[in-house]
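With one protein chain held back, the other chains of the complex are shown just where they sit.
And now, chain A:
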Amino acid sequence: MSCRGIQKLLQGAGSGPAAWSRTPAASCCCRLRSGPCRALSGPGSGAGPGSGSGSMNVFNREMKRRQKNWAAVLQDGHQYDYLREEVGSRVADRVYDIARSFPLALDMGGGKSYIAEHLSKEVVQRLVLTDVSQQALKLGRRSEIPTRSVVADEEFLPFRENSFHLVVSSFSLHWINDLPRVLSEIHRVLKPDGVFIGAMAGGDTLYELRCSLQLAQSEREGGFSPHVSPYTAVTDLGNLLGRARFNMLTVDVDDVQVHYPGIMELMTDLQGMGESNCAWNRRSMLHRDTMLAAAAVYKEMYGNPDGSVPATFQILYMIGWKPHESQAKPARRGSATVSFRDLAKVSRPDSADQS
C-alpha cells in the first residue's frame, strides 16, 4: 500500500530468479510436534481448468514475498504488528461466535500467526499455517494449538479437497491476483459444512494517503500515478463469495483509524508491516518535492487539531459456509401457513408467529 519513495531497499538486490512458477511450493517445517503426521498434500491445483475470467495479474507476488520476508526479520518488527493483531483478534472473535469445535483449521497468509494465540484447544484442535514468506513462518508466535507451517501461495493451496473444517484468513487477501479463484480454492479444501472466515483491507483503506499523493503529484508534476494498491469494494465481495458457491454469507465492514504524526511515519509503518505496494503498475520513484507537498496536503486536509494525521483502514470481514444438507434452506414457494393479511390481527407479541 505504501510508496517506496527514494528507498529502493527492496528492489532486486541480486536475489533469486524473479520467475514466478505456477507449481505450489510446499515445504513443511514442523513447529510443534503434533502427533501422527497426516498427509495433506494432494495433487497440485495449478493445472486445474481456469475458472471465471482470465487470469488477472495485478500484483507482483514475488515482490510481495520479498517484502514480507524483509519485514519479518526486522529488528524491532513487533512495533508494526498492531494492525494485524487487531484484525487477528477480531477474526478470532468471529471464530468463537460459532458454537463449534474444529478439528483441523487452516490459516491462509497468516504470517506470524495473529489468530491462533486467541484460540484455545477446545475450539481448534490442529492448525495449518501457510504464508508466502518463509521468514514470517519461522519467526511466528507461539500458541497452545499444535501448528504445522507450510510455505505456500494462497492462489495454489497444496491441499486435498474436503480436508479442513475451518479456513481463516486475516489481512492477506488484498494482495491476491485472482480473488475468485482463491475463493473457489478455499471452497474446495473445505469439508462440507465447513466455514471460511476472512478479513481483508478493502474499499476506502488509506484513502487519505491516496488523495494526498494524488493532489500533490498533480500540482507538482502535472499528472499522477497510482501509489496505493487497488482494493475490493464491499459490494463486490458478496458477489464473489456467491460465485464461489458459499452459503449463508455474512459481510461486514470495520473502520480502523490509526493516528500518525505525519505521512512519513505512516509510510514507514506500512513498510514495516510488509504492506508496501507491489502492484505491477506502481512507479518506483517518488520525487522528493512531491513527498514534501503530499506531507503538507495530508496535514492540511485531514489533520487533527492536535497535529496528528489519521489513516483509515477499512477492514472487510466475510463469513461463508460450504453447502451441506443440514444447513437451513429458504422455504419452498407456496409453503406459507400464515398470511401477511393476518398481520393486523396480531395484538399481542406472544400470539401467532408471523411468517
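What we mean here is this: contacts are C-beta pairs under 8 Å (C-beta built on N, C-alpha and C of every residue); 3 or more make two chains touch, one makes a residue touch a chain; residues count from 1.
Keep this in mind: contacts and distances are computed from a predicted model.
Engineer: According to its UniProt entry, is the unseen chain "NADH:ubiquinone oxidoreductase complex assembly factor 8", "Prolactin receptor", "Protein SYS1 homolog" or "AP-3 complex subunit beta"?
Structural biologist: "NADH:ubiquinone oxidoreductase complex assembly factor 8"
Engineer: For the chain that's not shown, point to the residue among A:A279, A:A295 or A:M318 touching it.
Structural biologist: Missing-chain contact among the listed residues: A:A295.
Engineer: Per the definition of touch given earlier, which of A:P146, A:P180, A:P226 or A:G262 contacts the omitted chain?
Structural biologist: A:G262
Engineer: Tell me which of A:A216, A:A244 or A:M273 is the one touching the absent chain.
Structural biologist: A:A216
Engineer: Kindly note down the residues of chain A that lie in touch with the hidden chain.
Structural biologist: 5-9, 13, 215-216, 218-222, 261-262, 264-265, 289, 291-293, 295-301
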